[in-house]
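Please read the structure below before turning to the comments.
The complex is shown incomplete by one protein chain, all other protein chains being positioned as in the whole.
Let's look at subunit A:
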Amino acid sequence: MPASAARRGGGIRKHQHQRRDRDGDLLMGATPRVSTPRASQKPQHSNSSRTMTELRVTGWTDETDIPKITQFLERHAAKRSPSAKTGGGLAPNMVKSSRVAGDVLTIKVRPEDVPAFNKINGFSFTSATNGTQKLVIAGLGIRSRSPNDTTTTQSSETPSTVALLEGFLDRRYDATSKLLNLSKIAEDEQVSAAGMFNSSSTQSKFFPALMAILNRRVKTATEKRDTFVSVTLSDNNLPNLGVVKDLGFTLPQIKNLDLSGNKFESTKDIITWKHKFRSLEHLILSGNPLESLQPGYEQEIVGWYPRLRILNGQVVRTDAQIAKLDAPKQKPIPSSQNLWLDDAKIAENFLVDFMQGFDNDRSALAQKYYDQDSTFTMSVNARAKGGAGNQHDKTPWDSYLPQSRNLKFINSKRTRFSRKYRGLQDIQKAWSTLPPTRHPALNTNKYSMDCQPQPGLPDPSGQYSGVTGLMLIVHGEYEEHRTAKGANEIVRRAFDRTFVLGPGGPSGVRVVSDMCCFRAAGGVAAWVPQELPENASPPPQSQPTGVPVGLTPEQEAMVMHVHEATRLTLEMATQCLQAGNWDLEAAAQIFNQQKDNLPPDAFITA
């Protein structure tokens, strides 16, 4: 950093040598790119009266090559000049005049062409007689290509500048309070005597140089944290942080910062440090115009620094709030409890009825609970990447997709609307296209069920503007008998189904909205409680588990039917049906003949 500051000093002097009276060249040294000369920004119409820029070209060997060199320069500069017309043919007349003095070729060019000549600085010119020569161009607006140029002209003042800055740091650092006091920099005697920090251009060099020296003395982050706790930048008349922004990089760990008595007019003037100073605890911004110009700025500032405790002497955060930041973050664990706010057992009865009805007779089920204003939509999530990830069952969704209204994939407004089923007939029709399903018994751990009050539902009687019903959410898995595309298999799927239940309808409960999401089955670990699974799920009905395996969904449905009608255990019901050759009538006869001879444990007890 001090080296760069010195280089800038060198840059200034270099151009003073060239007897140029413009001061724009300060910029040139500071930035690696050459700024376009100002003349090019203003269109000038009088060509003849315009001042030309002189450039000196060195590096050539033979004077007889001069016309060719001039052409060479014109040709290459023209390609890089936005103003020159290059439509093939002759190279444009970019070099207005030239003269030779010793080994220096001086050319005059228009100021707006200077950047083009800058780009060809250092190009190699090859002549038949004299071989390859590297042409070096010098002049106003031409950046030196050779690094030696700057190092050789390094400032002789550099050591004294470094000493000045080091002395300044020593004077301004208080080791007992670990405070770096950078207030009123311009009023420091030695600094002002050296002419530093009194104009914006020297300020922009002074502070980075100071930070560089600081970096050189205190190298590691831990060392810095131990050495510097507080920094004061008060009373420096800073209009923004442009000059001092390096502090945010050099000492990002400080805890106290004083910016009072400057000229900040809004929080935009200090936004550079919005994401700096992550451990800042105490900030002073009083004595700045922003206090009156931007009332309520404190709120914004407090938002910037998560650990800010005191702003302008006011406590803005309590210790407890800051301690919370350091508290270890929790990871959500499986919830052991279903949320079941259903005192009147409305949702419970509905769900028992629904699951059986959906497996066995969907049309009748729809008739019972759905009416002309009920809506049903379904959506397929075929791309679930959470959970089991790639281990998901990859059964195609062919029979579901034509009705899927997944808004993430179905973008057509028409299609979306056409896949929204409203009214009994539409819903019955939609359900009839879904393949046959079998849901497991409700009292097993296969489901996660939530039921919560849902206010503001439409009242079919029109009496009230909003009535309270229930939102019922079921997550679980089911088996599907898949026959699409010639398949004949039992596949597992998972679903998330949301019912909004309101009063009305023939059964007293009507479905206002029914949204069903389907996804590939991936296990039920998310809601299997870690311990005590018995109390967790609300068993809507006591049903023994253990449906015999290896049956078709139709057969299983028959088993369930017999089981409910006769109170036989599932095993006995299966045996009974097998004896009756899967005919309900025959099974019923067998049951009636045998029921008195059956042992008590053939029936479910509760």
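Rule of thumb we're sticking to: a residue touches a chain if its C-beta (ideal position, glycine included) is under 8 Å from a C-beta of that chain, and two chains touch if they have at least 3 such contacts; residues count from 1.
The rule is simple: contacts and distances are computed from a predicted model.
For the omitted chain of this complex, the UniProt record lists the protein as "NTF2 domain-containing protein", which is one of "AP complex mu/sigma subunit domain-containing protein", "NTF2 domain-containing protein", "Nicotinamide-nucleotide adenylyltransferase" or "DNA-directed RNA polymerase subunit".
Within the set A:Met52, A:Ile66, A:Ala384 or A:Ile590, the residue that contacts the chain not displayed is A:Ala384. Of the listed residues A:Arg416, A:Lys429 or A:Lys595, the one in contact with the hidden chain in the full complex is A:Arg416. Of the candidate positions A:Pro455, A:Gly486 or A:Pro599, contact with the unshown chain belongs to A:Pro455. One of A:Gly167, A:Pro306 or A:Pro396 touches the chain omitted from the figure, and that residue is A:Pro306.
Although one chain is not drawn, its touching partners on subunit A can still be listed: residues 278, 303, 306, 324-325, 327, 329-332, 334-339, 375, 377-381, 383-391, 405-408, 413, 416-417, 420, 422, 445, 448, 450, 452-458, 465-466, 468, 471, 473, 475, 494, 496, 498, 500, 512-513, 515, 517, 519, 522-523, 525-528, 530-531, 533.
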